[in-house]
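Heads up, one of the protein chains got dropped from this complex, but the rest are sitting where they should.
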Amino acid sequence: MNKRITIEEAVSKIKDGDTIMVGGFLAVGTPESLIDALVAKGVKDLTLICNDTGFVDRGVGKMVVNKQFKKIIASHIGTNRETGRQMVEGETEVVLVPQGSLVEKIRAGGNGIGGFLVKTGLGTEIQKGKEVINVDGVDYLLKKPLRADVAILFANKADENGNLWYHGTTRNFNTVMATAADWVVVEAEEIVPVGAISPNEVVVPGVFVDNIVQGVK
Amino acid sequence: MNKRITIEEAVSKIKDGDTIMVGGFLAVGTPESLIDALVAKGVKDLTLICNDTGFVDRGVGKMVVNKQFKKIIASHIGTNRETGRQMVEGETEVVLVPQGSLVEKIRAGGNGIGGFLVKTGLGTEIQKGKEVINVDGVDYLLKKPLRADVAILFANKADENGNLWYHGTTRNFNTVMATAADWVVVEAEEIVPVGAISPNEVVVPGVFVDNIVQGVK
Amino acid sequence: MAMDKQQTQEFIAKRVARELQHGELVNLGIGLPTLVANYVPEDRNVTFQSENGMVGVGPAPDESNHDAHISNAGGMPVTILTGGAFFDSATSFGLIRGGHVATTVLGALQVAQNGDIANYMIPGKMVPGMGGAMDLTSGAKRVIVAMEHTVKGNPKLLKECTLPLTAVKAVKLIVTEMGVIEVNEKGFELIEINPEYTVEEVQAATDAPLHISPNLIDMVV
Partner (left out) sequence: MAMDKQQTQEFIAKRVARELQHGELVNLGIGLPTLVANYVPEDRNVTFQSENGMVGVGPAPDESNHDAHISNAGGMPVTILTGGAFFDSATSFGLIRGGHVATTVLGALQVAQNGDIANYMIPGKMVPGMGGAMDLTSGAKRVIVAMEHTVKGNPKLLKECTLPLTAVKAVKLIVTEMGVIEVNEKGFELIEINPEYTVEEVQAATDAPLHISPNLIDMVV
């Protein structure tokens, strides 16, 4: 099954109001070509789930500057002053989630885990509105799963079957987000024929991936 | 840091009464040389955490036949008639855990997750003694983490730093158990110098592994 | 019936294979369900998962090609097809519980008219453990039971299961040598019948009311 589509076909599937996961960590391992196409399309009122909001001119930050999000769920927004401005001025709702809980909430959403318990955030403002569950004498916060309508992800290499391979620190949230959205599209630096990635070296099995696009160099 | 030790040094660290995790799935991806050495040593009253109890003459089943376990936590014991006999005759306590919950309980134990919620086993005998937690109108069972004193694992290849590489279906429980024991020793088919496994191809980072041994061919 | 045990199993497996859709990820239980892989219609690209850690399960290898490190969830040697991938058990059950497995085909000891399934133990007699069956029955989007209609002449399709359950209200479709039964709000609904049997014979072999579909057709394999 050749899962390759064009960037135009990919962005045509993303609608106003969607919840969208975007891979990447401070714009490393981010699907820049898909982001550029979404900026051009101007789809809006999106809810973003991403580790951070990148920079004003790099990563998902370009969509923040273009005011495409009504809500942002992230662990860090400090590298993009526009996110902070929109939050302070009430233009965009920002929900900050500790990074380890954020990635685990996404994993839960994609792996049939209805919730999980961690100590992270106990006794802090993060605890507000969350259930405290005691297991064998120890308190934990109950964290709930996150899913999205769409995930736009990056891979260094993808085969036509959607198997993904990564180099360096580009995996970050990409591998986990691949499990947690109704439709998953991956922008690959390089698309290779099926069989070119050994089954031992596949990082994300193609069964998690709906479509792939070739990134623009 | 060269983490290589001998099989004799490895088994000397395992004591009567320990809780021990053993990698492998129906004796594929099992540390057979370490098991043979533990059979020879005769360490006893162990609590076993393993997907299954292998066969009477293969995998961890050899230790079952040698009556080294006082308790067995597994998802399947049907391929080793000795386990069933010991259970029926009250010689060994057997706790059956659904396979997906078992591996996730081990992951929780190794990854700082205090518990997690799944639908698996709802309304079945598995529910007995477990807390039912309702999240946004849906019922789940709360599953608790599992840890061990010792994990004995298999890898197709290990470097002297403990980085592990796998071929085929040998990963199974090995990769997750590497995170969840106080002391982790890995039997490698092949030990290679540090650097021989690319950082992109490492399946289990050496930081999870305390020692490695060379398997006996 | 001229069918012997092997023919019966192949007949059921062939019919189940027609249920698998193009592009689906499918998990086959051990025993009869494993045979389903042999009969997938040629125009459908179906990917098989083995819960011990692979997608793209291929046929058993020749003796000469045998790799001791590639096996299926029954511990039997298999091959991996081009485009497949290996992973660990945590990822494998993430696939299963996370709804990425479209269909699982399993055997059963008993199925109740509300979809309850019992297939992992007979107390005091056979306690092999549930392995991955509880995760598969509660996680896969569609649970198909493939089994002989009766065991030693006794019905396996019941009003209520008497054995310990594997999952509650999980089964959507049952394929036996007698017919194809949908499990829906009515209970058991016979939607296809093996022309070798009458509706009365199927009902007699079923210990719960059998609703007959207004669109009942002959079973085609």
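Order of writing sets the labels: A, B and C. Residues in every chain begin at 1.
Here, a contact is a pair of C-beta atoms (placed from the backbone, for glycine too) under 8 Å apart; a residue touches a chain by one contact, two chains touch by 3 or more.
Note that the structure is a prediction, hence the values are computed from the model and not measured.
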Chain not shown, its touching partners among those shown: A, B
Options B:99, B:163 or B:211, residue touching the unrepresented chain: B:163
Selected from A:65, A:103 or A:194 as touching the chain missing from the view: A:103
Identified contact with the non-displayed chain, of B:24, B:84, B:110 or B:215: B:110
Contact set of chain A toward the excluded chain (per top definition): 25-29, 51-52, 74-79, 84, 87, 96, 98-101, 103-104, 107, 118-126, 156, 166-176
Absent chain, residues of chain B that touch it: 1, 107, 110-113, 159, 161, 163, 179-180, 194-195, 199-200, 202, 205-208
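Methods note: only the chains that are shown with their structure count from here on.
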Contact distance in steps, from chain A to chain B: 1
Of all other chains, the one whose Cα centre sits farthest from chain A: C
Which of B-C and A-C has more C-beta contact pairs: B-C
Cα-centroid distance, chain A relative to chain B, in whole angstrom: 32
Approximate Å spacing (C-alpha centroids) for the pair chain A, chain C: 35
Centroid spacing, where centroids are CA-atom means, of chain B and chain C in whole angstrom: 29
Interface hub residues of chain A, defined as touching at least two other chains: 112-113, 200
Numbers and ranges of chain C residues touching at least 2 other chains: 54, 80, 86-87, 93, 96-97, 139
